[in-house]
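With one protein chain removed, the remaining protein chains of the complex are shown where they sit.
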Amino acid sequence: MPHPLNLTINGEPCTLLVEPYCSLLDMLRDQLQLTGTKKGCDEGDCGACTVLMNGKTVTSCMVLALDARDQEITTVEGLRQGNTLHPVQAAFVQYGGVQCGFCTPGLIMSGVGLLLENPQPTEEEVRFAIGGNLCRCTGYSKVVQAILKAAETMQAQAS
Amino acid sequence: MPDSKVLGQNYPRVDAADKVSGRSQYASDVYLPGMLMCKVLQSPKPHARIQHIDTSRAQHLPGVRAVLTGRDVPEARFGNGAVKDKRLFALDKVRYIGEPVAAVAAVDEITALEALDLIDVTYEDLPAVTDPIAALRPGAPLVHEDLPSYEGYKPNMRGNICTVLDADRGDVDMAFAQADHVFEDTFHSQGINQGYLEAMACVANVDPSGRINVWTSTQAPYQIRATLAEVIARPMSRIRIIPMELGGGFGAKLRLCVEAYPVLLSLHTGKPVKLIATREETFTLSGFRLPTIVYLKTGVRNDGTIVAREAISIFDMGAHLGAGVQSGVSHTLGPYNIPNYRMRSYAVYTNKIWSGSYRASGVADVTFAVESHTDIIARRLGLDPWEFRKKNAFNEGDLALQGGTIPRNGLHETMDAVKSHLGWPRASKAGTGVGLAMCQWRSGSGPSTASVSLLEDGTVSLLTGSVDISGTDTVFAQITAETLGVEMNDVVIARRDTDLAPFTGPSGGSRIIYSQGKAVQMAAADARDKLIALAAEHLDVQPGMLTCANGRVYMTETPERGYTLGQLARMSLTSASGPIMGTASLSAMPFAPIFSTQAAEVSVDKETGKVRVVRFVQAQDVGVAINPMAVEGQIDGGAVQGIGRAITEEVVIKDGKILNPSLTTYLMPMAADVPSIENILVQVPTDDGPFGARAVAEPPGFGPPAAIANAIEDAVGVRIKELPLSAEKILRALHGEAPASTELDRDLLQQLRGSSGPG
Partner (left out) sequence: MNRFEYREAQTVQEAVEMMRQEEGARIVAGATDVLIRWRQGAWKPRYVLNIKRIAGLDEVSYSPDRGLSLGTLVTVRTLERHPLIQEHYPALAQAATAFAGVQIRNLATVGGNVCNASPAGDTLPALLAYGAECRIAGPEGERLVPLEQFCLGPGHTALQPAELLVALRLPPSPPRAGALYIKHSPRSTMDIATVGVASVVALGEQPGVCQEVKIVLGAVAPTVIRATAAEALLRGQSVDAEHLQQAARAAAQAANPIDDIRGTAAHRRAVVAPLVQRTLHYAVQMAQGSRLPFQMQRGLAVEAVF
């Protein structure tokens, strides 16, 4: 039986009806057509479904949609400001961190989440921070480079 | 590339901004009104007769709109390759755990799953054969007892033998007899899943007028169209395949996989039907690589010259012809000059899902064997592994396996590059070691078409049917821009489907840059020639006096006399030859080899057996790097796939059942498991590729297993001949515990040696 759900998604308040067994991921995709967040395994092992929940990265396939009541969710669609890409997005573009693109939204959210907590990570810290995001195309080198470059850009912007 | 504005530049992928914004549309992102969800019922048995299927309870479940079984679809067989040994649904019997038996369309996935539970199937168990050696024995249960009646059947397919290939040259037995040393080793490669992040997905919608629209995740839209037409018995022209953004395929999506089920259900219900495979179904509904055994015997002289090689490979093929057996006769020599050889390659049917394609299928397995064996020989002879390889490696002009001679190539340059970058040979600290491997592949060929149109404002539209996986669209834009002398931003790649673009071959096998890129270059050149011809006509000069550059066609001697491309495009609308369009179509490209040398530096924990790759270096001959950043990204990814194959990945199958169809237990490398890959791009141009480029994508995955096995021997003195190189295997070897015998029975080898195989 569906329950009502109120939450904020990418800054917009939303009201929906969801079934108890519906994941946050399925709700975002099937009911809101926010298809940027991807389903890679549906069991938390690949990170393709990563979103920010109250500023922390979480794998949305494991989160009950109803558990997200009153929370603030940010998906990849919420990163761009108008026509301007977030620095992490821009760095992925510029430094070749994108190939097939399926892991990309989740990876970007992990990168954004990392830099919120640790604005100047080392390469090792980046690799561990994205250690829950599987990528089969890039071998991670250019992804790591992109996140490090984004950190530089954001530090420069901040000062 | 002198004086090029566009070639050699690190342009970001043309689709990258869409992908980082979450805007790119993959097949599972398609939502149509009234859409139903499809689930497939799969066999729980490895080998059984189907006595009865009762779908009535499922059909009556509220929310279920259709249930189909083998009785509801055309009976004809189809195939992944030469022999047609597959059906959409099992009809008389099931041949592997996971084989489709029925499909359901319902209002949502949970209802469809509930419906699957309500389908009653009565099976009669049959003895299963799940090991290829057992399958080769006389009297083994037959996976396909009606094999001789299949289209594509050949007389050498006896018993459970699906394919036999051979290649011989010289007198291998005499050469062995005369060699100073003979070495024999047997190697085992494991089951490997392609690991694409995007599981198979497809939406089918049949229009009332009979047009079948299929949005799907595929590498090969034209091949899918052809097979689909065959299996559902409809004309190809009624079927429109729209390849959506592809979230990885690596070979798994080269052939018809799941598309037929939503299509049939849409035909049946008149509604759009969507199927999204689960991660588990990427192991059970789609073929991945099954294990391989490779036996190598090599004769060498004291001075290290290789004089003879025998290779016998056994590919577990699963229940249907899949991929890989070719590598047993194409790659078991390695990139070495070997005058006498005998190669035999067998694909054997077993009761498992078919052995699917994964990046030059089989070559990684065979390369593990060859490059491990190469090191073993070098060490036993007391030769440096690099020097031994250098001595025997191909040179330009040597006889090529494929016929003809080896053209100009950068193999030796890659060897030299790795040697100097790494500093070889070198003393390593205790517990660490370095190992080498060399990889070879060929730039893919196959039918390729392209057309280039000039728009009235001087911008350019490129249309090709190829699916962009590795950033090839960006490279095509660079090729087009370079040829026509326009800016990158002025080139647009048209969105395409099988209705819009003419036939082109699949995206796989390292085909796209070399063949498809060539077609793009030719089409752009054709358009350029037509622009020049039109300008020449209007300027009343010979075409040879004109230059096409910087967005204009102008007199070389007096540049102010000329036209912009936009002007020419507008003029062409009323010219005798009509709007400017360049086209190209080709079907075969000359042989252009790809070579790479790789080195892995590892650290081994002697107390636990754990191995870590601390450095990975590779030098690859890419011909010409049209986009170095894209090329590096490709070879980074391939190398890490190879590292996964070397150390952590294994599909574990027991009695036909996959024990780890999940990313929790099928372990692919994550970011903290690998170092940054060090790449050296060697550029020895080909004569035929676009601007001299070679294909790039597949070789990096071949070498890591041997490079790492060789590095482990260098580090701690143990040799592991079975993948993956797990902590357990390494620790047991360090403790002197010999593994269970992995050598092939001598009698079996003798039988496999003959061209006609056992039996």
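In order of appearance the chains are A and B, and numbering begins at 1 in each one.
Going forward, contacts are C-beta pairs under 8 Å (C-beta built on N, C-alpha and C of every residue); 3 or more make two chains touch, one makes a residue touch a chain.
Note that the structure is predicted; figures quoted are calculated from it, not measured.
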Contacting the left-out chain in the complete assembly, out of A:T35, A:T75, A:Q94 or A:S110: A:S110
Contact partner of the left-out chain, one of B:D173, B:E230 or B:D605: B:D605
Residue numbers in chain B that touch the chain omitted from display: 110, 113-114, 603, 605, 607-610, 612, 647-648, 652, 659-660, 664-665, 667, 669-673, 726-728, 731-732, 735
Chain A residues that touch the omitted chain in the full complex: 1, 3, 19-21, 23, 42-45, 47, 50, 53, 56-59, 61-64, 66-67, 110, 113-114, 124-125, 128-129, 131-133
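Methods note: only the chains that are shown with their structure count from here on.
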Chain A and chain B: spacing of chain centres that average the CA atoms, whole Å: 30
Footprint of chain A on chain B - complex, ascending: 10, 12-13, 15-26, 28-29, 31, 110, 194-199, 245-248, 250, 276, 278-279, 469-471, 629-630, 632-634, 636-641, 662-664, 668, 670-672, 674, 676-677
Touching residues (chain side chain A, partner chain B) in the complex: 21, 29-30, 33-43, 45-46, 48, 75-77, 79-80, 85, 89-90, 92-96, 98-105, 108, 123-124, 126-128, 130-145
